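One protein chain omitted, others in place.
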Amino acid sequence: MTTTSRQRRVFSRRASTNPSRRSIIALAALALGLAVAAPAVADSTVIRLGYPGVGIDNRPFGYGDNVSVAHIGHFIEDEFKNDPDVKVEWTFFRGAGPAVNEAIANGQLDFGAGEGDLPSIVARSKGLKTKIILAADTRDPIYLAVKPDSGIAGIDDLKGRKIAQFRGTNLQIATDRVLEAHGLTERDIKFINLDTGNTLAALASGDIDGAFGGPEYLDLDRRGIVKVVYSTKSDDPAFGRQAALLVTEDFESRHPDLTARVVKAVVRSAQWSTDESNREAVFQGWTKSGIPVETFRADFAGVKLTDRLSPIIDDFFIARYRAQAERAKAYKLLRDDVDVDSWFEPKYLNQALADLKLEDYWPRYDATGKKVATGTVEQTQAATQ
Amino acid sequence: MSLTHPIPLPQAGEGTLPSRRTTRVPSAAKRERDRVRVRELTGSMPSLRRLQSVAVSLAFPAVLLLLWELSARYGWLPEQILPDPRLVIQTIQEFVASGELLDDTRISLARVAQGFLFGGLAGLLLGIAMGLWPRFQAYVDPLFLAVSQVPTLGWMPLLILLVGIDEELKVTIIAWAAFVPVTLNTYRGIRGVPARYREVGQVLTFGPWSALTKIVLPAAVPTIFVGIREGLANSWQTLVAAELFASSEGLGYLMAWGRQLFQLDLVITAMIVVGAIGLLLNGGLGAIERRLQRWQVAS
Partner (left out) sequence: MTVTALALPPTRASTRWRAIALPLGLLVAWEVAAHTGLVRALFLPPLEALAARAWTEIVDGELSLDIAMSLARDLAGFAIAAVIGVPLGLALGLSRLVERVFGPTFSAYRQIALFAWVPLISMWFGTGEEAKIAFVALAALNPIVFNSAEGARSIPAHYREVARVLTFGRWQLLRYVALPGAFPSIVTGLHLGLIYAWLATVGAEFFLNLGPGLGGRINEGRELFQMDLLLLCVLLLGLIGVLLNKLAGLAEARLLAWQRR
């Protein structure tokens, strides 16, 4: 039996000297190394905040709550600017609340900054260990935007129509409540799960009859591309949505001091953003998301900044979460009961209020929504108007 | 050890290997004795042996299931990452009972059927045309090749802009997913018909239609069928992706719902059904394909 010299060479070479095999191994090792190489484990602590949303064409800017103001104004970064070994990292999630949940579940985030009520409730029902330490926004209205020629004039006309809705976000639960009040359920409507960016495109191209959402559609309404035919502002304000600043129990237990300082920074930003004399500046700051300033003016028309952006965890805020959790179970959005009461941790907020002498700055409301304490911020006036 | 030295092979008639080697390899006679022994022990029952092989193939999945159950019970992984298997079973039961699972499956299958029919038919026609008329093929082939290099899903954003996000999108992209492999394989099948088959047709003075239906197509069927199988597999893959993107019903929608509402048990349920259907499609068509290839005389 004879073999060619070439075959002998291949057979007799060890794998490590065979060039083709060696190059494959080298490539694999390189790629593996690149893929697995984690950022250099420095001694610094990184505070990772996740915001559930992106601006127009995926811009990393939020709007509509006090954490976005904190981000735009660099309040948190300023708090730690004299700490060289503390870094602040923001990530903006196109997938909104559900994507923030996924990231928290994977240990990729320390704070859910402005996560909506439903997604955080759903996550809690699945055992995600977080604590609500600050209110990010309250009484946030939703809007129904429809194609101008769709013939939909209100909620009652929605039966059987194709409507976009970002599932799993606090939009869903707010929508379900509105539908329930008008005698409809989710099954009566052909809901399509689309995120905000895709919804805007689908509305503009007429692929869907309408969409539920936030103020993103007000600009399209102004331009005549859609018609906003319903808003919870003109309906029961209990139909609004909420969002909060959450911290993972893990981060809180490891860095209670950093948690307290983050809260303090956001409270400081809220102090600025609920001051009516800063109204226009707040709106201008939010235009970094790509949404025009007229949208925010319209969204907040007839509403005081403090009604929406107050960071206070009062009985009203807690009651809202309790109600949403109960409704979510009724709408079969989650399976198990959620213990809402042990979820809130206001001690950092109270500490910040004491330190900054803001205990009386914001009004407080009871569980039914009645004001039980006035706040000094209510005396501020808008600069114009 | 290198192969350049001649090896003393056992000569015919020699029953044993050279004695200086340790007999690591049992002789044929010993192996036969062992086989008989095993057969005696198992009672030479083929069904028992089949049971054995089934048991072995289920061993690994059983271990996985056990690990899953233990993980859920002792909380090795958070329940958002790995839900309780009993919850998954419960979910499956709920969804089967409420008929939702059947509905969504039916809708998904209907979409695949529609798209595959369109795409497959178009692919057959184009493939036949390209196979029969080299001139036509020369014109069309480069364009077809270029366009088919873009992965099917790469066309989705463009299609969304052109046809929207509704049923038309899904049917169109599924049709395209089937179109490419069917065309390619049909064309190859027809070209691959040996020349002598056609010569037989000439000898028998077949007209073009008879030649096509009696000689060319039947000879090309096995390869065409490969294309059909690939096309269906492709269609199914594309359906799942298309439904994940934007739909209000279907298996992909179920998965999207599960993902948005953090219900991994729902995602797993949908995945099981997707896998089962994939198995049925591949298995069923694979069996038919093997049947078809059986009568094909080896050329």
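The letters A and B name the chains in turn, as written, and every chain counts its residues from 1.
Here is the rule we use: a contact is a pair of C-beta atoms (placed from the backbone, for glycine too) under 8 Å apart; a residue touches a chain by one contact, two chains touch by 3 or more.
Because the structure is predicted, anything quoted here is derived from the model rather than measured.
Student: What chains on display are touched by the one that is not shown?
Tutor: The undisplayed chain, in the complete complex, is in contact with A, B.
Student: Can you work out which residue in B:Leu132, B:Val163 or B:Leu292 touches the chain that's missing from view?
Tutor: Of these options, the touching residue for the absent chain is B:Leu132.
Student: Please identify, in ascending order, the residues of chain A that touch the omitted chain?
Tutor: Residues 6-7, 10-11, 14-15, 20, 24, 27-28, 30-32, 34-35, 57-58, 91, 93-95, 99, 102-103, 105-106, 108, 197-198, 200-201, 204-205 of chain A touch the chain that is not shown.
Student: In the complete complex, the non-displayed chain touches which residues of chain B?
Tutor: For chain B, the residues touching the absent chain are 1, 7, 9, 21-22, 24-25, 53, 56-61, 64, 80-81, 132, 135, 138-143, 146-147, 149-151, 153-158, 160-162, 198, 201-202, 208, 211-212, 216, 236-237, 239-241, 244-245, 252, 255-256, 258-259, 262, 264, 267-268, 270-271, 274-276, 278-279, 282.
To be clear about the criterion, only the chains that are shown with their structure count from here on.
Student: Between chain A and chain B, what distance separates the C-alpha centroids? Give it in angstrom.
Tutor: Between these chains, centre-to-centre, one finds 41 Å.
Student: Quick check on the complex: what are the chain A residues that touch chain B?
Tutor: 1, 3, 8, 11-12, 98, 101-102, 105, 119, 122-123, 126-128, 162, 166-169, 190-194, 198, 202, 205-208, 333-335
Student: Can you list the residues on chain B that touch chain A in the complex?
Tutor: 2-4, 6-7, 78-81, 161, 164-166, 246-248, 253, 256-257, 259-263
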